[in-house]
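Remarks on the structure that follows.
Removed: one protein chain of the complex. Kept in place: all other protein chains.
Chain naming follows the written order as A and B, and within any one chain the residues start at number 1.
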Amino acid sequence: MINLEFIINTLSLGSLYAMLALGLVIIYGILRLVNFAYGELIMMGGYIMFLLAGFTPLPWLVVAALAVLAAMFTSLFTEMVAFRPVREKSLTAMLITSFAVSTLLQNGALLIISPRARAVNLPQIFQTSVMIAGTSVPWRNILTILTSLVMLTLLTLLLRRTVLGIALRAAADNFTMTRMLGVPANTVISAAFAISGIMAGIVSIFWIARSATVTPAIGAPPLLVAFVATVIGGMRSLTGAVVGGFIYAITISLLGIFLPPDLLEFREAFMFVFVIIILLFRPQGLISSKTSTERVG
Amino acid sequence: MLELKNIHARYGAITALRGVSISVSRGELVALLGVNGAGKSTTLASIAGVLRPWQGDILFEGSSILGKSPEQIARLGISLVPEGRDIFPSLTVEENLRLGAFTRSEKTEYNRNLGEVFELFPVLKERLQQPGGTLSGGEQQQLAIGRALMSRPRLLMLDEPSLGLAPALVDQIFELIAGLHQRGVTILLVEQNVNRTLEIVDRAYLMNTGLIENQGTPQQLRTHADIEGLYMGVGRQAKT
Partner (left out) sequence: MNLTARLKPLNSPLTLAGGVLLLAVLTELLGISLLTRIITVMFVSLILVLGLQLYMGNSGILSFAHIGFMGIGAYISVLFSMTPTAKELTNSNLYPFLIPLHLPFVPSLLIGALAAAFIAAVVGYPLMRLSDAAAVITTFALLVIIHVVLVHWDRVTNGPRTLFGVDNYTTLWISVLFCVIVILAVYFFKESRIGLRLRATRDDAYAAASIGIDMVMMRWLAFIASAFIAGVGGALWAHFITSFSPYSFYLTETFVILAMLVIGGPYSVSGAVVGTLIVTAAREILRAIENYINILQVFPEGFFGFTEVVLAVVLILILVYRPTGIMGSRELRWPPRRGRIESAETNQSVNHIS
């Protein structure tokens, strides 16, 4: 049933997925690197929330902020330790390294904390709802939409009004030329990873809010969403990431309504078929940026 | 000011420079001439730090810059306008220029440089907020040079600035280069348009298959070197 509740939920999901995809594309745009460890940044945020909310008296806003910071620092750390040394070698090497880092972080969490799922103490607001036009809307969804609006605005301001932002966009156009103008490569790349980490951290808050648990493997589902949304949207543009995120959310929500009950659990599989069909006709994704040279077939 | 000593460089398994030595003094306008594949662009790339030579040395104002990163070399005041212009298509003209001034942090200086660039290239002022990708070839070339000038380079390197431009624009570009030279900018120019180049430069080097075959003033080159061969694009056999 497509009613107000459905619309708000889908908008909320779309906002979440849009932020998710943005964090991935911002690195891809500059480095052509698909960061497989991106999902684990969400895992890190989740575990910090679990540890701080469960074992310290810190107020929840502080916990959330620290979770975002944790994701950001993990992102920066992996860039320095695992990607920077291989950056000059080859793209494939970077891809494999990022997958290795993903495995490392996941199993690290397994080793250090536990293979079992852990419950995260969420603030009261994530459990409550508010009445809007006759329907009960979870606060969680409203907050997701609002947060993503704020983040998108901040990101746009950063990219358009600051020198760093201009440098980031230039690097996505032509990294070498940007360096030849004196812009330090490491600064640009670290900035991209930091932004990516912040996005992941924020997503982790709302992602965990839905299930209230964290496991070492919690990074895989959002990673899949980010991947698919980016491929649908076209990997080279930030607008594409946002569009892709919303399309993913809308499609999967519609599938949830229209699929017969025994096929519901195959939602992702149907989503994937849908993506394959899109790719058959538009391998470059739905939003192609002016400088796309990616298509090969 | 700039000195290359016996530079050997390669791309993967292909040797591009086989012992190149050139020098450029302050205020000079020097050209590297030669057919396609002679190694001219490779030479500029080596100076700019994009390519690291495996033998030889590059000195800038007396100190070695071999092995420095492109950003370090830019901060020393060496600016390269690459072949194909390499302006940022998704950035506006203004943003392109702003990034050109990256190595200069002073605000008043930025405005002054911007004013000078607008004087040289009025069309850039007209198209200030347009994305670089929407500019014509000639306009992009002007943007590329304007962007390089924003940093007040000590050494300006231009790689085939007249490539692909209409004849009227080619005139404009060469006049511009000559004008910059008169203002005292040190320029290293790579070109295939031999005739026009020899009209404006102080000295030139003739390159062929990774080596310097000849050098001298335009006068000397016209009388002693096989300029016609260069015109016709007839490359000599590689000396082994």
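Criterion: contacts are C-beta pairs under 8 Å (C-beta built on N, C-alpha and C of every residue); 3 or more make two chains touch, one makes a residue touch a chain.
Just so it is clear, the structure is predicted and the values come from calculations on it, not from any experiment.
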(request) Specify the residue from the set A:Leu181, A:Val231, A:Ile247 or A:Ile287 that touches the hidden chain. (result) A:Val231
(message) Just to verify: which one of A:Ser15, A:Thr74, A:Thr97 or A:Ser204 makes contact with the chain not shown?
(response) A:Thr97
(request) Just the residue numbers, please: which parts of chain A touch the chain that's not shown? (result) 28, 32, 34, 36, 82, 85-86, 88-93, 95-97, 99-101, 103-104, 106-111, 113-116, 175-176, 179, 216-217, 220, 224, 227-228, 230-231, 235, 265-266, 268-269, 272, 275-277, 279-280, 283-285, 294-297
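Definition applied: only the chains that are shown with their structure count from here on.
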(message) As a quick test, compute the distance in whole Å between the mean CA positions of chain A and chain B.
(response) 42
(request) Would you tell me which residues of chain B are touching chain A in their complex? (result) 48-50, 69-71, 73-75, 79-80, 82, 86, 88-91, 95, 98-100, 102-103, 131, 133, 147, 151
(request) Show which residues of chain A lie in contact with chain B when the two form their complex. (result) 163, 166-167, 169-170, 172-174, 176-185, 289-291
